[in-house]
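Right after this comes chain A.
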Amino acid sequence: MSFMQINDLKVHYPVRGGFFNTVIDQVLAVDGISMEFERGKAYGLVGESGCGKSTTGKALIGLEKITNGSIIYEGENVTNKRRSRKSSFNRDVQMIFQDAHSSLNPRKRVKDIIAEPIRNFLSLTPKEEERKISELLEIVGMPEDAKFKYPHEFSGGQKQRLGIARAIATNPKLIIADEPVSALDLSVQAQVLNFMKDIQNEFGLSYLFISHDLGVVKHMCDHISIMYKGRFVETGSKEDIYTNPQHIYTKRLLSAIPEVSPVGREERKRERIRVEQHYQAEHKNYFDENERVFDLLPVSNTHYVAATSQVKEVL
Partner candidate 1 sequence: MAKKNEKNSNVNHVNSPPTGLQVIFREFMKDKLAMFSLVVLVAVIIGIFFWAYFMIDQQQLMRVSLRDKFAAPGDKFLLGADQGGKDIIGQIVVGAKNSMLIAISITLITGIFGILVGLLCGYFGGWIDNMFMRIIDFFITIPSLMLIIVFITVVPKYTVGAFILIMSLFLWTSTARLVRSKALSESRRDYVHASKTLGTNDFVIIVREILPNLSSIIIVEMTLNFAGNVGIETGLSYLGFGLPLSTPSLGTLVSNANNPLVLQQYWWVWLPASLFILFMMLGINYVGQALRRAADSRQRLG
Partner candidate 2 sequence: MKKSKWLLFAALFSLLLVLAACSGKEDGTATEEPADTDTEEQAEGAEETTEDSSELFEVSVTNEGEAIEGGILQVGMVKDEPFQGIFNWELYEDAYDSELMSWTSNALFETDGDFMLTDEGIASLDVDQENNKATVKIREGVKWSDGTPLTIEDVILPYHIIGHKDYTGVRYDTQFQNIIGAEEYHAGTAETISGLKKIDDLTLEISFKQLSPSIFYGGDGLWTYAAPVHQVGDIPVAELIESDAVRKNPITLGAFKIDKIVPGESVSYVKNEHYWKGEPKLDGVVVKVVPSSSVSVAIASGDYDLVTSFNATKMEEIQDLENINILGRPELYYSYVGFKVGKFDTTQNKVVTDMENSKMGSQELRQAMGFALDIEQVSEVFYNNLRERANSLIPPVFESFYDGELNGYTYDPEKAEALLDEAGFVDVDGDGIREDQNGEKLEIKLAAMSGDATQEEIIAFYLQNWADVGLNVVLSTGRLIEFNAFYDMVQADDPEIDMFMGAWGTGTNPSPSGLYGEADQYNFSRYTSDVLQSAVVAIDSPESFDTDFRAEQFKIFQEHLEEVATTIPMQFRYEIFPVNKRVKNYNIDYADATEIHEIELVADKPVAN
């Protein structure tokens, strides 16, 4: 049973212009998406830059104002209520940022950075707080003396660990990770990802993993949604997406995953060209005249794709 549902979420930005600076248009950053989250599972949100996936994450956590739709958490409507401190939603949903460096206030010691959620949500004595911080540092594999340092004294991977330590301080149920490793070196990426998986198992966390990197998502997630221009084009389990992609956009995306090995390079190139031709040919079945993605239709009970009903018939 899911503990959190998102229904028809929309985030629109007004475009001002004209003579009197009135609202003349809307940017549809997120345009009607729905999701459900279950305990202990990792959800991937994939798409090209600017497709609205980060906005979705921010809207969920309350950094963007939701124009329409609702977020139901534990049966309670928490839409746009993020900042009211009463609901447990605040405590139970946390975020890890893409740029670990800028997400840590350069003027604060690690101790104070990690203590922030603790002080906000848990009423601990200073002693307990101290112990909790040490514990958290240990969990993320940082030495005890890191407490007294400033963020700039750490490497990128270490900073991201600090970010994670802060995010898990209140034992959240869901962590929204917005491109958590894209700013890191490849070697460090794997480290951090594995570490994230570890703590997921340890604490029974759910993740909303936002990334443009299909490989990373494949590694991390149980359930994946592909986003394009503010809408989902396809959503399904890891297997559904990787072994049985339905939407032409998903197919194109998958074909574009770089492969380091030179073996079969020609083959892959031909495949890409084929996908591209298919994309052009089938375009009208997957996008309406305004380039808008169609509504999702079920393929199986886990797998949904956005297409005209004709395409679905074919399927």
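Convention: contacts are C-beta pairs under 8 Å (C-beta built on N, C-alpha and C of every residue); 3 or more make two chains touch, one makes a residue touch a chain; residues count from 1.
For anyone wondering why these and not others, all candidates are chains of the complex that A comes from, given by their letters.
Predicted, not measured: the structure shown is a model, and the values here were computed from it.
Listed candidates 1 or 2 all sit in this complex, but the one touching chain A is 1.
For chain A in complex with candidate 1, the touching residues are 58, 61-63, 83, 85, 90-91, 93-95, 97-99, 102-108, 116-117, 120-121, 144-145, 148-150, 152-153, 163, 166.
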